[in-house]
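These notes are about the structure you will find just below.
One protein chain omitted, others in place.
Chain lettering (A, B and C) follows the sequence in which the chains are written, and residue indices restart at 1 in each chain.
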Amino acid sequence: MEIDEKVRESQAKSPVDVEAVVIRFAGDSGDGMQLAGTQVAVSSALMGNDIATFPDFPAEIRAPRGTPAGVSGFQVQFASRQIMTPGDTVDVLVAMNPAALKANLGNLKAQGTIVIDIDAFDAKGLRLAKYDENPVENGSLDEFQVIEAPITSQTRKAVEQLGIGHKIATRCRNFFAMGIIYWLYGRDLTATTRYIDSKFTGEVAEADKLALRAGWHYGETTEAFERSYQVPAASQAPGTYRNVTGNEALALGLMSAAHLSGKDLFYSAYPITPASDILHRVSRFTECGARTFQAEDEIAAICSAIGAAFGGAMGTTGSSGPGIALKTEALGLAVMLELPLLVINVQRGGPSTGLPTKVEQTDLLQAVTGRNGEAPMPVLAPSSPGDCFNIVIEAWRIATKLMTPVMILSDAFTANGAEPWRIPDITTLEAIEIEHPKSPTGMEPFRPYDRNEWLARPWALPGTPGLTHRIGGIEKADGTGAISYDPLNHEKMVKLRADKIEKTALLTPDLEIAGPESGELLVVSWGGTFGACQEAIVQAQRDGLSVAHVHLRCLNPLPRGLGAILKRYKTVLAPELNLGQLRQLVRAKYLVDVRGLNKVRGQPFWIGDITTEIHRLLGQEK
Amino acid sequence: MEIDEKVRESQAKSPVDVEAVVIRFAGDSGDGMQLAGTQVAVSSALMGNDIATFPDFPAEIRAPRGTPAGVSGFQVQFASRQIMTPGDTVDVLVAMNPAALKANLGNLKAQGTIVIDIDAFDAKGLRLAKYDENPVENGSLDEFQVIEAPITSQTRKAVEQLGIGHKIATRCRNFFAMGIIYWLYGRDLTATTRYIDSKFTGEVAEADKLALRAGWHYGETTEAFERSYQVPAASQAPGTYRNVTGNEALALGLMSAAHLSGKDLFYSAYPITPASDILHRVSRFTECGARTFQAEDEIAAICSAIGAAFGGAMGTTGSSGPGIALKTEALGLAVMLELPLLVINVQRGGPSTGLPTKVEQTDLLQAVTGRNGEAPMPVLAPSSPGDCFNIVIEAWRIATKLMTPVMILSDAFTANGAEPWRIPDITTLEAIEIEHPKSPTGMEPFRPYDRNEWLARPWALPGTPGLTHRIGGIEKADGTGAISYDPLNHEKMVKLRADKIEKTALLTPDLEIAGPESGELLVVSWGGTFGACQEAIVQAQRDGLSVAHVHLRCLNPLPRGLGAILKRYKTVLAPELNLGQLRQLVRAKYLVDVRGLNKVRGQPFWIGDITTEIHRLLGQEK
Amino acid sequence: MNATANTVPNFASDQEVRWCPGCGDFAILAQMKKVLPTLGVKPENTVVVSGIGCSSRFPYYLETYGMHGIHGRAPAIATGLKRTRPDLQVWVVTGDGDALSIGCTHLLHALRRNVDIKILLFNNRIYGLTKGQFSPTSLPGLVTSSTPMGTAHEPLHPLSIALASNATFVARSVDTNAKHLGEVLRRAAAHRGSAFVEIYQNCHIFNDGAFDFAKNPAIRDDHIVAIAHGEPLVFGKNRDKGIRLDVAGPEVVTLGGEYNEPDLLVHDEKADTNTIAQMIAGMRHPLMPEAIGVLRDVDRPTHNDLMRDKTPDPKSRETAVNRLLHGGETWTVA
Partner (left out) sequence: MNATANTVPNFASDQEVRWCPGCGDFAILAQMKKVLPTLGVKPENTVVVSGIGCSSRFPYYLETYGMHGIHGRAPAIATGLKRTRPDLQVWVVTGDGDALSIGCTHLLHALRRNVDIKILLFNNRIYGLTKGQFSPTSLPGLVTSSTPMGTAHEPLHPLSIALASNATFVARSVDTNAKHLGEVLRRAAAHRGSAFVEIYQNCHIFNDGAFDFAKNPAIRDDHIVAIAHGEPLVFGKNRDKGIRLDVAGPEVVTLGGEYNEPDLLVHDEKADTNTIAQMIAGMRHPLMPEAIGVLRDVDRPTHNDLMRDKTPDPKSRETAVNRLLHGGETWTVA
């Protein structure tokens, strides 16, 4: 721990306070950039900063080395105030090779800092990145502060003493780079050292630790950096915290919802980016009784979840893009069966295979109306990584209360991004009450399609004497559930199913307006763009603009009161990572001329995207 | 032919002229009701009447005998004027058993005629139909004219001379029933006699003919009927005509479109009601070079059509409900590949298995927006059985011009219903010009995603030297078609694909307004409800109401000029066989408060449904 | 009528049966109604899951829990159910199209996973419900609504596919062979693991007589060999023919001459490998007599055995969930 004392000491000299810092690590897929960013995030969170992360990687496992297409990036923002996004632009870019520089330069702040591994800027590296000249030498980076760190050679030197091979030595480069950043921003090395010891053993662990410290020393001893900085702790509500990514929070939410409802969790999935991670995580929850099933395809995944739901378990499934498309038919069955079921769509860039690791919100209309027949279901969307936990519990409450499949629309940005999360106390979360009908005492035949005040039918479980019944995808007679082709019955059932889903609005919280109750501009957002919208609006409000914000966590049905709210503003703007899907739903329902701010680039909104549009709409170009 | 002379003779006595007659045959699935209705339609069409038919049958092959759930019906209207629907209510109901009576009585006109097979009204028949009393005896049918014909016994007697078994004899009952109707409305027996001779041989053919004549004689000789009727020929434009069902016209249209474009037709499908029939028909077109492929599932069906399209054939596929849902993922691929492809959805009652033999228009939103990612495609809908022919040719023209999959939304009513159709002259139909790029002369690399003025990319065919290229579902670089994860390129491609589909509007005919150019009420319809809307509106106009009609054959994009038209009427009504799907699209796009008239009963609109609503809206309750 | 009427559970539902009068499905239903009450499993602990097709209407006609699913997916539905409810006896009823065309993947995987569900494939070699198109088991030459010139392709053979998928129980019977079918159903129920039973089922509407060789009393004994564990493969009206195993495969021999019973292949349904079972499955009409009975019945851990799911009591689950929630690096703000 001697180094940690040094941290304090060295920082004590002249660290400058800053409110928020954005770092982006960028290198080849094999360079460990995701690890580096995650560790900076964890260390910062442990120091009391608010954090937000944005992993940004290619679709290939090891995309072509040294080329811009192969660059894997990880952006992390840590701050002494509450932040909602990983930051629009980068303060420090760590570029492990020329391609990484090229691919990320556009995100750098004016006068930002670039830490490059100068060892990688050789002829081959420059050629692979398609640089005609060395950008470090031709003056093209003059507006930035460029730190030419010999990361590769220094790392090798640092671990020399271990006598390990070149290859392993080189693999520690990311820790050296992290060391530099840790010094620069006064990050504590403890957590990362602990991490190394928990994940690696022997000389690998030693090498990583040596590289990390060497990087730190490099920062301290060279005169490359004029000064170091520190980011004081943010104020947080009391509680115990951890970082969670969206997928992590979804997995935890699934397990918690199962526990709160006294159900066995059955999570069935076929691997697909960026949803696979949920499967991986839940498959580690065996001690809690989770059952995972890697099915032969997405159709089998949802069908097995339907089977589990019929048996009384918490049937859930998750997928993305093409996989969700494949579930369409079975979703219709679930609607007809009126069984509770959660379907998670971690949206990614489309159409088709599209941009499989990138973010988009282009599956909203598919979720709301993309099935044959009138097949409505509630659609919910989490607004941040941590909110994924809440949304799952909320969704399961709705699914069991209304006996319906519920679709959850997460996205690649929310799924992979992390933020600090106050760990809830599982013993105080509200239980999810589920009633299964008991064996009848009289001789009345069981009516599986009778409805309660929520229009929900009874969830009668196999094994219960006297409740034997059959369900299926053909239209059923109201009440008895027998096959029925009767015209009036069909219309009645179609409407009953629709009315039931409308009741979702009674089970979701009232809308909150952030900002004036009426005025010039209302921004309506949904899903993972919440943070960027929120920050932009707070800024605009600070700038004195008449802007308010409502964020929708329930997309079908649209929340109570929305229509009235919309009418109180002159202009309504719906920023979306699609061509205007929420806009279409809101316009159709309320006949309000909602404007769109639409970005379909496989990237999240930057705060600036929204700020600019707000100013433009209010005639205050910025 | 002696009987045909008799027809004329007997009719000559006192036939009363009527303008239009609606007959409904109803009986068990095995009773041959579909055949009976079809033959009445053909015979009437050959006599110059306009006709429209409505087959209405259960999902089971031989649904439970004698029960209302098992009743199979076929309604036919023939008229001396142009008619657009098979009629709201029935003039003559032919009920082969008590269940058939029970299931269809509601459709009968006041004072209508019921021809029952009194032999079938025995204790067993009444019990199966759940009649507590014999309706023929308890006065419940007093308001109708009931003809108690001993159809079963008379048929057996009529064919006795052939010495055939009881079973075969009984199977001719439908011909006896037809005979009665033929007499009653002076239908010519020639066509049906010809049909019998072409389909059956030996004693079966003989028995059918004997039964038919016996029925005719029964009508003539008993005093059951006070008089007979005749329906003079309708005036038709010159030309050669035949009857077609919608599915028949689709099949013919596919073949014709292939011919007009000089392409091999590849039709790939997995059987499903009510689309299977298209496969059956095209599989008989081998002389014209059609290739059909009964795939292992709907996914293989569309994928093989995509493969065929890549090779340069006319790749087409068709399905319904659950099968279309399964094609969702591959539709996204087709959008990304930008290959021409026709996908036919013969809509049926949903959701899930739903009402598989019944009509609905509930797949519109699925067609327009039900895919992952921004995956737009043109969506067309035929307005009548005969229009199915035109729509396919139009769709193929669009698909090849814009290099895009096109969805065609037919429905069970249009697919199974028949109408007279003027046979087009294949030699004078406009050719569909398709250009495939030739081998390059220079060294320029081929750019598979370059675009022409229609924003379409070139359809380069395997086998062409110098044009080798690879396509796939990952986002491609504009022009070169190489894999690209570039954010701006993605946005550009998303918009290019959307803009391209918008150009469909330039390839479809201008909207026609039937009625005043502005006024009180505009009815906006789409698909197979055209006829009912049209007739209702003409009636309302005759009643002096200010009502106009626009019918949309293209649902995505919405036709040019629609927005302007909508604004010229005080009220806009969209009658649909769903909960308001076109309404949602139109409201979202034009912010016009479109009202819905929504029927989701697995039945077509009756003219009266629409008339009533028009009168209600215009404050003229009728 | 039945003296034990009060104690033997009744598995007949009150639903109207909607098959064509004369359909082979009736005979199978009748056997199931006979067999189920003898298994010691109560109706409420029995679940029948099906896909889509005439055959898949089956669940409606039994007074058990049931689900009429979507086309081809019944094995997947049943897998999720059995996984979470090991206490239930789960049957799957499927057709040749349902199981081998659209649902082929699910069938194979349910078999390889040994899910402990009982899969009954009603093979009528035709798509019944959609009005008579050829199916993957239709024989070449069959004229159907979608193959006016006759079906062209080599069929799939259900037993061979099941064996190749490492099914632990594979059997075949015939709809109207009541006794045999009853026995096979009982055996399938008794098997621990996925059981696959192909049942030859006559669709007299669209493919009448497809199994005449196996059903017609006048000829069937010469075309069918009923196999039994430990017994030689003898068949023929006069039980004068048998199956001998040559290295190149099975061959038919006449008994009493060169060969006698001791020369015949003795059936071993417990064989380690499925080599010989594959050979027996490969015996096909008209070249060879076809086998009915249990081809294979071996032990292997079931899906649920392998998954070793835990069901913690609520209190210990609460502790475990709490531990999960606190996973990774945490910090506390006072």
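As a working rule, a contact is a pair of C-beta atoms (placed from the backbone, for glycine too) under 8 Å apart; a residue touches a chain by one contact, two chains touch by 3 or more.
Note that the structure is predicted; figures quoted are calculated from it, not measured.
Visitor: Could you run through the displayed chains and say which ones the absent chain touches?
Guide: Every shown chain touched by the left-out chain: A, B, C.
Visitor: Of the residues A:L105, A:I272, A:A399 or A:L617, which one touches the chain left out of the display?
Guide: Final answer for the missing-chain contact: A:I272.
Visitor: Tell me which of B:N243, B:T273 or B:T508 is the one touching the absent chain.
Guide: Only one listed residue reaches the unshown chain, and that is B:N243.
Visitor: Out of B:P424, B:P437, B:P516 or B:G608, which is the one that touches the chain we can't see?
Guide: The missing chain is touched by B:P424.
Visitor: Looking at B:G48, B:P150 or B:P437, which makes contact with the chain not pictured?
Guide: Hidden-chain contact among the options goes to B:G48.
Visitor: List every residue of subunit A that touches the chain not included in the displayed model.
Guide: 59-65, 67, 69-70, 270-273, 276, 279-280, 283-284, 286, 292, 294, 296-298, 322, 352-353
Visitor: Please give every residue of subunit C in contact with the chain that is not shown.
Guide: 101-105, 108-109, 112-114, 136, 149, 152-157, 160-161, 163-166, 245-249, 271, 273-276, 278-279, 282, 300, 303, 306-308
Visitor: Spell out, residue by residue, where the missing chain touches subunit B.
Guide: Within subunit B, the residues that touch the unshown chain are 42, 45-46, 48, 191, 194, 236-243, 252, 255-256, 259, 262, 264, 266, 268, 285-289, 291, 293, 295-297, 299-301, 303-313, 315, 329-330, 333, 337, 423-424, 426-427, 462-474, 482-483.
Here is the rule we go by: only the chains that are shown with their structure count from here on.
Visitor: Using mean CA coordinates as chain centres, what's the subunit B-subunit C distance in Å?
Guide: Averaging C-alpha atoms per chain gives centres 39 Å apart.
Visitor: So the centre of each chain is just the mean of its C-alpha atoms; given that, what is the distance between subunit A and subunit B in Å?
Guide: 46
Visitor: If you look at subunit A, which of its residues touch at least two other chains?
Guide: 329, 333, 472-474, 483
Visitor: Could you tell me which residues belong to subunit C and also touch two or more other chains?
Guide: 52, 68, 70
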